[in-house]
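Only one structure is covered here, and it is reproduced in the block below.
Removed: one protein chain of the complex. Kept in place: all other protein chains.
This part shows chain A:
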Amino acid sequence: MERIGLIDYGAGNTTSVLNALEHLRLDVTLARTPEDLENADRLILPGVGAFASAMRKLERLALVDALGDHVVERKKPFLGICVGMQLLADLGHEFETYPGLGYVAGEVKRLRAEEVGLRVPHIGWNEVDYDPSCPLFEGMSAPAFYFVHSYVIEPSDPTSTVATCLHGGPFAAAVRRGNIFGVQFHPEKSQRDGLKLLENFASFEVTRGDEPTRQGRPSVADGSLVIRSR
């Protein structure tokens, strides 16, 4: 079985994600150092809290460069959850402007739902519209997920967005660039649909550059899905 490295950097609800992965009987290891990443075939970056504080915690553990090596160079499947998804962007603007990992071009900005009389934070269960070719959503119908956030990633390339949700306008509920995925909602807290999504992430087959794409709207814009040798 492939092993999932759950990145434990002090800015995530690691326990909750770990509980969900263990419930699914997946092989999980907590990754706290660059060396720990070596022992994992797929990586999950959870995240709770503010963008800059989460990013600083990754930096302090020397995980930023190490992640670049495993995720960008070696193309290990990667899933960022909530703030872990937002960190994929180039820049975040929560409390202060701070650079992110830069795997998905774009910036993280506050939801503008208050302008239309909706409440922020966006907290609760909401439905998403998803690209059916995205392996994360395989086997689902009309899924609802649990969201709790005030900020959203705004990808500069719309093809990075593989699922959208509505709260005072559409926002990116899930993004993908090749082997790199991010979800704004909390799959570990989304009961059946959430567990299914984690299971899909753990089991989807990584293929080389020939991912099915939706007509006129490729879901793998850079065509860079590459197999790791097994």
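We take it that contacts are C-beta pairs under 8 Å (C-beta built on N, C-alpha and C of every residue); 3 or more make two chains touch, one makes a residue touch a chain; residues count from 1.
Operating definition for what follows: contacts and distances are computed from a predicted model.
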Record-based protein name (UniProt) of the chain missing from this complex, from "Ion-translocating oxidoreductase complex subunit E", "imidazole glycerol-phosphate synthase", "Iron complex transport system ATP-binding protein" or "Membrane protein": "imidazole glycerol-phosphate synthase"
Touch with the omitted chain, as defined above, among A:Glu38, A:Asp69, A:Glu114 or A:Asp157: A:Glu114
Residue touching the undisplayed chain, where the options are A:Leu6, A:Ala50 or A:Leu101: A:Ala50
Positions on chain A contacted by the hidden chain, ascending: 13, 15-16, 19-20, 23, 48-50, 53, 83, 95, 114, 118-127, 144, 146-150, 166-167, 186, 188-192, 194-195
